[in-house]
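One chain of protein is taken out of this complex; the other chains stay put.
After this line comes subunit A, so read on.
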Amino acid sequence: MPTDPGRKGVLFVSVADHINRGSRRVPIWSVYLLGLLPPVWFLYLGLTGGLGVEPINALERELGKLGLQALILGFSITPLRRFLGVNLIRFRRSIGVLTFYYIACHLLVWLVLDVQILSQIWADILKRPYITIGMVGFLLMLPLAVTSNNWSVRKLGADWRKLHRLVYPAVVLGGLHYVMLAKTWQTEPLVYFAVILTLLATRIPVKLLTMAKRGQGAV
């Protein structure tokens, strides 16, 4: 069957256009408002039996999953624009701030509801590799959350962009944390991790690629 790359391209562009035009009408505050709700909803479910007979771990996991999904969504905004022409740059800050909010809730559930005991909290952070890695991921997100405002962007100038590259290690550590906390090799965490690595690959600057190619040729 003959394919028509031209038409497919046109279709793609028009879908992207559609999203771009539609999204321009979405006010940012509504993203914040909507994004605020899921943790509240999960908390409600946990209090009313909707998360099963062990709501603490279930809540912790729901929030971790939500955080990772938001982290990946925020991380895919640049490649979405570059490769598919979908422009969601307007929402990047709100998605970033919400991601931090989800992971902070995730951490809070772990501290307050799950582990509870101060000495055990320290021991767990130091001794359990998947916790250590999650914790480092969270700490890397801290300066990003603090500088997610216009004042910081102006004040830091070019350094702001450099600082916000911390999201690269943060998303990798988040994905790794998920792979490691399963007791066996499970499909879902690996799929998340593969998505993260793919998104990461789209960020390798073209310059680096050509350099690598030339290097190979010389050998």
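We take it that contacts are C-beta pairs under 8 Å (C-beta built on N, C-alpha and C of every residue); 3 or more make two chains touch, one makes a residue touch a chain; residues count from 1.
Here is the rule we use: contacts and distances are computed from a predicted model.
Q: Name the absent chain as its UniProt record does, using one of the following: "Associated tm helix", "succinate dehydrogenase", "Nitrate ABC transporter ATP-binding protein" or "Protein-methionine-sulfoxide reductase catalytic subunit MsrP".
A: Protein name of the absent chain (UniProt record): "Protein-methionine-sulfoxide reductase catalytic subunit MsrP".
Q: Check the options A:Ile56, A:Leu73 or A:Leu200 and report the residue that touches the missing chain.
A: A:Ile56
Q: Which one, A:His18, A:Lys127 or A:Lys213, makes contact with the chain that was left out?
A: Of the listed residues, the one touching the omitted chain is A:Lys127.
Q: Just checking the interface: what residues of subunit A touch the absent partner chain?
A: Contacting residues on subunit A, toward the hidden partner: 46-47, 52-57, 59, 113, 115-117, 120, 123-124, 127-130, 181-187.
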